[in-house]
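One protein chain is absent from this view; the other protein chains keep their places.
Coming up: subunit A.
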């Protein structure tokens, strides 16, 4: 059920500001792809344009084409909510719905899709929470508020909420940047398991993390502040971190820049 994503000449704007320019990149199904690069280079913008979350901000727009299994998600006739259901997203800061219990958070996506039957919801909640390695920690307090969990647990709850609707692709926008090392490790382990079912794209500032979890790595960069971000190099993770072809990539991963 995981799908292949192809971006060609993707350019994204915030009002008059061009944030990324002409990104061309193909993501194979059931892989983990890491997007790395200095702050402001447009990795998050690119990530958010994959599930059309970029356009949520006022004045933001995307040009170029993005296809998922050859279907253009920016096609005029495509229902944007269907795109987002197919391409789930985990955010930088854990953001469980504060007024909902753990259980309600886990099934929030299903509820939105009109699933009402208790037995289906119960089953889906347990499945998603197990898949997110959270079930054992919360099974006795599913009725408690989701916001009462620790940061790492909240983030895993958000992952559970995302995968409960069984998307094809899971986007993660620096999912561990607000977490401690142990929680980070738990989420990285989780990514290895999720890769069997989903295509995962992760934005990270942590190069060790990119090296640990990803199969492919894309390095983004900007010339100077105010310039649009560009894709500098995209290759197997091993290649990027051992023998990059671009000088800029090498400078970045060796810490000489950014």
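Keep this in mind: contacts are C-beta pairs under 8 Å (C-beta built on N, C-alpha and C of every residue); 3 or more make two chains touch, one makes a residue touch a chain; residues count from 1.
Note that contacts and distances are computed from a predicted model.
**Q** Match the chain absent from this complex view to the correct UniProt protein name in "NAD(P) transhydrogenase subunit beta", "Phosphate transport system permease protein", "Sulfur oxidation c-type cytochrome SoxX" or "MoxR family ATPase".
**A** Answer from the UniProt record of the missing subunit chain: "Phosphate transport system permease protein".
**Q** Of the residues A:8, A:26, A:81 or A:150, which one touches the chain left out of the display?
**A** Reading the full complex, the residue touching the unseen chain is A:81.
**Q** So one chain is hidden, and I want to know which residue out of A:99, A:150 or A:243 touches that hidden chain in the complete assembly.
**A** Residue touching the absent chain, from the options given: A:99.
**Q** Of A:89, A:179 or A:222, which one is in contact with the hidden chain?
**A** If we include the chain that is not displayed, A:89 is the one touching it.
**Q** For subunit A, which residues lie in contact with the unshown chain of the complex?
**A** 51, 53, 56, 58, 81-85, 88-89, 91, 93, 95-100, 108-109, 111-113, 144-145, 147-148, 158, 161-162, 165
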